[in-house]
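Some chains omitted; the rest stay in position.
Going by the order they are written in, the chains are A, B, C and D; count residues from 1 in each one.
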Amino acid sequence: MLIKTVFSGFGGQGVLMMGYAFAVAAMWEDREVTYLPSYGAEVRGGTANCTVAISDEEIASPISSSPDFAVVMNKPSLYAFQNKLQSGGVLFINATMIDEAPVRKDIQVVNVDAGKIAEQLGDMRTANMVMLGAFVRKTKLITLDNLVLSLEEIFDGKKKIIEMNAGALRNGYDIL
Amino acid sequence: MTKNKNKKLMRGNAVVGEAAIKAGCTCYFGYPITPQNQLPEYMSRRLVEVGGVFIQSESEISAINMALGASVAGARVMTSSSSPGISLKQEGISFLAGCELPCVIVNMARGGPGLGNISPAQSDYFQATRGGGHGDYRSLVYAPASCQELADLTMEAFDVADVYRNPVMILADGMIGQMMEPVTYDNYKPREIPPKDYILDGAKDRPSRIIKSLILNPHEMEEFNWKLARKYRIIEKNETKYEEFMMDDAKVAVIAYGTAARIAKGAVKRARNDGMRVGLIRPITLWPFPSEIIYRRAASVGLFFVFEMSAGQMVEDVRLALKGESEIYFYGRPGGIVPTPVEVQRLITRQYYQKGLI
Amino acid sequence: MKKIYARPKYLKPVSMHYCPGCGHSIVTKLIAEIIEEMSVADITICVPPAGCAVLTYNYLDVDTTESAHGRAIAVATGIKRVLPDRLVFTYQGDGDLAAIGTAETVHAANRGERITTVFMNNAVYGMTGGQMAPTTILGQKTTTSPFGRDLVREGAPLKISEMLAVLPSTVYIERTAVNSVAGIKATKKAIKKAFKVQQDDLGFSLVEVLSPCPTNWKMTPLASCRWIDEVMAKEYPLGVIKDTTRQTHKKEAADAD
Amino acid sequence: MFNYTIFGRAVKGKIVIAVEMCKGCLYCVEACPKHLITEATRLNTKGYYPAEFNPSEDNECTACTLCAISCPEAAIEVYRDEKQK
């Protein structure tokens, strides 16, 4: 089955990292995977996003006009993607930054207070990993273990950073 | 976990860089332009690591001419850009072809004409395959459709450039350059390369050499042009590449390359699921173009459905290949639009029924 | 209460796409103010090339044409020669003016084209994501000089304004910075003067503006402003680089053969 | 009432910040000699923490325009009340 997920937020919120970690872990589970960041001039000062597609067979298009899942870390992202989500899709909302609810009723909404939890864990910047943990728990697309392992590759063995992010991942995983 | 140690999730632009390094490329010259910037960026780090040469040149023109110089000196060399920058390299490419120098040129194409935009597009097909530069020459053009193929074809491109002493272009687009997919470099089977007995490295223990394209005498120039033409015939014979997908019993053949071919393959699969006899012919080399297989398929195929992310360029090669033997339907999406497989499938379906292929 | 500072008339009422604290926004605003103050909106033609400022036409409410990367000054030359009584200016980045457009810049300046160039030096290629520019400082890390710019490998930061000053037909060249209120005021004055030089038909005028690019410098806007003082302006000293407006009389120039 | 005079005239000023234009660069904060501008604690819809004008009775705006001059987004308007003393 082909599953497409969009991760979206401000440039500094680490949304590309979320998608990347997810994609690497999926690759290790021998899934077909594509990762496509938004790029170029239009990004400037605005939101960043990326699309990760995973599937059991060749992926035609890495682009998603109607993703199965959307992870929105800030309000503009909510606005941008709430209407694109597939009917029946799941919307993950960073409740710390977003005090609105989507208008659509045909989708599932998961609110995660990712920013706050990250703050409690000691580093605001790991909000993305908290969110990703929750995302993986809910979607069951990959295992948490592989996701944690992917951090090792991503952060190239930098122990402290890995631990911090892994902690955030687990925390996010556990709260759902 | 079944972590495949040899697979890495890499961005297309970086894949080209790593593939080049793996194929023995020691020199890169280029100038920034979106959407290919990660390639020079990757090279600026990697080539210093491996002791190679990286220069961010003052312009695309300088880049292609520095590349020509490195090729003159016998190095494996690459340059890259995107559409407007590739236009600027046309004189240089013509010189490479005229001097019979190998060089790998990457075009991560974007929407045009003019400044256009930075979205993926396939509107540089004519330029790539017909020689946007002056004179009777051709560049080999590879059109990868995935990051893995980007790796494989980049490595092959260096060999092919050396074997034929000819510029080779990788024509992809912003989407392939920007996306990440798992990639391995294990598929590379280096070819045997003839000794580079033409390069300049100082006339030590041998007569001095000349590299040039200037041939003032028209008769000699004509001779040289026919020599090139003969080389191009050999390339056509040996290097044409394509993929056929579900073509065995196909009544409709979709023809698409690169990004469009990915989408098209998705559309073909969907159409098959709906019971339609649809297949895909994917040119992997755009020049030489796989005309023969297309012509051969005309016997059994009722409609050739050409899909390009342009206003219609490759479709001319399909027409040339078919020599009027079959009907062609063209679906073009220029300007940076990447349609979904569903959209393409819908059009295929309509054509399928309209042609009475039920 | 009286409104004593408002959004300038010729700055369109839209949010600009520039990053927070970007010098481009400041200078765009300044130019809108100058156009208003000099009452030249109906004779001004603006030529921005590719670069972060490529969308200038969305902001400045004057006739504007796009130009290819590096070719703004050639395009402006074509326009000005056809319309000698219009005020034609280019608005170029350092990559544009001092790398790909080097030949165009040098020769337009050398011909003394009656145009004005606003030269935004932010020591990087902003639009394409922070690659090394000709003006990148030694040691400065960019996405294509990951080990820091090295004198032997990449050469020294190019002081193109000083190079252009060598040419007899350049009349006025000044370097300013928009990292402080004083700098912003100086920049405004300089651009105004450069426009005046053009209107007086004296020759080629250029204002180089040291301009923060917080995004690619990976600094906060305020830290960027400090970096200009502490590092950039050391390499590129502020002030008038050349001013022969007093010597250059229109008639003389015309008579000289 | 007026706590500032210029050339013998009592001046009272105020600024208006177009919050949705603001990108939170803080140039105005740095520029204001009276320290009347601060960073807001809530994001605007663009995702920036905009500047906020916080005058008080004993620290009023002089309408010096320094904040406005330094604002890259032309997001600040300055108003001045002028009265002969």
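One rule holds in what follows: a contact is a pair of C-beta atoms (placed from the backbone, for glycine too) under 8 Å apart; a residue touches a chain by one contact, two chains touch by 3 or more.
Everything quoted here is computed from the prediction, not taken from an experiment.
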Protein chain multiplicities, whole structure file: A x2, B x2, C x2, D x2
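In this section, only the chains that are shown with their structure count from here on.
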Chain B and chain C, separation of their C-alpha mean positions in angstrom: 38
Residues of chain A touching at least two other chains: 41, 45
Residues of chain B whose C-beta touches two or more other chains: 34
Sites on chain B touched by chain A in the complex: 1-4, 7, 9, 34-35, 118, 174-175, 178-182, 262-263, 265-267, 269, 338, 340-341
Complex contacts: residues of chain A adjacent to chain D: 10, 45-47, 74-76, 97
Complex contact set, residues of chain C against chain D: 1-8, 11, 15-16, 18-23, 25-26, 29, 32, 180-181, 184-185, 214, 220-222, 225
